[in-house]
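A single protein chain has been omitted; all remaining protein chains appear in their positions.
By written order: A and B. Residues from 1 in each chain.
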Amino acid sequence: MGGVERSIWIVHYDASSCNGCDIEVLACLTPVYDAERFGCIVTGDPKQADLLLVTGGVNNRNVEVLKSIYGQMPEPRAVVAIGACAYSGGVFSECYNVCGGVATAIPVDVYVPGCAAKPESILDGVLRAAAILKERRVALRSAPRNAKKGSTEEGARR
Amino acid sequence: MSEHETHEVENISTNLLLQTVDSLLLDGWRLIQVLALSTTEGYEVNYSFGGGYAMKTLRLHVGPKQSVPSITSYYAAAAYYENEMRDLFGVRIERIHPDWHNDIMGEKTPRAFSRVRVQGTSVERPVPLDAPPVPLASSPAADAQEGAIK
Partner (left out) sequence: MSGSPNAGPGLTVIPFGPQHPVLPEPLHFDLTLQDEKVVDAIPQIGYIHRGLEMLVEKRDFTDYVHVAERICGICSFMHGMGYCEAIETIMDLTVPDRGRWLRTFWCELERVHSHLMWLGLAADAFGFENLFHATWRAREIVLDVAEETAGGRVIYGSCIVGGTSTNPENETLDRCVKELSKVRAETIRLAEVFIGEPTVRHRLEKVGVLGRGKAYALGAVGPMLRASGVDYDMRRKGYEAYPELTFATMVETSGDCMARAKVRIREIDESLRLLGEIVARMPGGPVAVPVKGAPEGEGWVRVEQPRGEALYFVRANGKRNPERFRVRTPTFANIPAMVEVMVGSQLADVPTIILTIDPCISCTER
């Protein structure tokens, strides 16, 4: 099965985003940008997802939700933070209820720039994350069975 | 713009609030919004009502420890505004129904507006980002008071 690319199952979570990036994420899935041509499919269930797309910064209430979604995802997994808010809080970084970017709660692999991020760059971010996922899958497979947990770079960072 | 022509602001005292709201309800006005501001003396609470395209605002000035009667028995939709106002500003509101007990925004959301302005300016007492949530001074007392009324 070495030559076969796996399809990526995506779960999307909106942490205090303004909706601008969210609707662009949705636009990626519709016919004009069509992320499904890369084998991506959006699922509502984090337990079946490989890739977590997060839009918006983290606030005091949703930080636990975000951590729990991330925690439910099986290894190997990757996180794409979309937009300026997901990087640093963006335009809202000085608001009293915004703690900062997604990296304050969970490890991030790919940042997508823009406010709002454009669908082209979101697709690019997803594909970069797909490459990271592939590396992790290989690493997981070659790691000794009993040391599997925490063996990936991402696991070490947590 | 016709905005000013159709909008009147009326300053009233707290004890006349329910009476005035009752008469507005009978005249067919509906609630547009409730808005709180922090001022030098405490809070200013604005209730806006709409009838057709006209708007009327009742303005209350309340001290930081003074409580405001809830208008939810007249306008059910006011519960959302009053709960939010109590959560964010710490305005004491008596007998909100339904009362979500400081939970509509979640426990961890800072009560950032809950402060008294110093000399009407806005930047003298900023809330730092890493500060712990401002404890809502009025909530246990208000709840206890409510329990006593029941």
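Going forward, contacts are C-beta pairs under 8 Å (C-beta built on N, C-alpha and C of every residue); 3 or more make two chains touch, one makes a residue touch a chain.
All figures in this text were calculated on a predicted structure; none of them were measured in a lab.
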{"item": "Displayed chains contacting the withheld chain", "value": "A, B"}
{"item": "Subunit A, residues in touch with the chain not shown (by the definition above)", "value": "12-24, 26-27, 30-32, 43-46, 56-57, 59, 61-62, 65, 69, 91-92, 94-98, 115-116, 118"}
{"item": "Contact footprint on subunit B, counting only the chain that is left out", "value": "1-4, 6-7, 30-33, 35, 37, 46, 48, 53, 55, 57, 75-77, 79-80, 98-101, 103-106, 109-110, 112-113, 120-123, 126"}
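Quick note on the criterion: only the chains that are shown with their structure count from here on.
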{"item": "Separation of mean Cα positions, subunit B and subunit A [Å, integer]", "value": "39"}
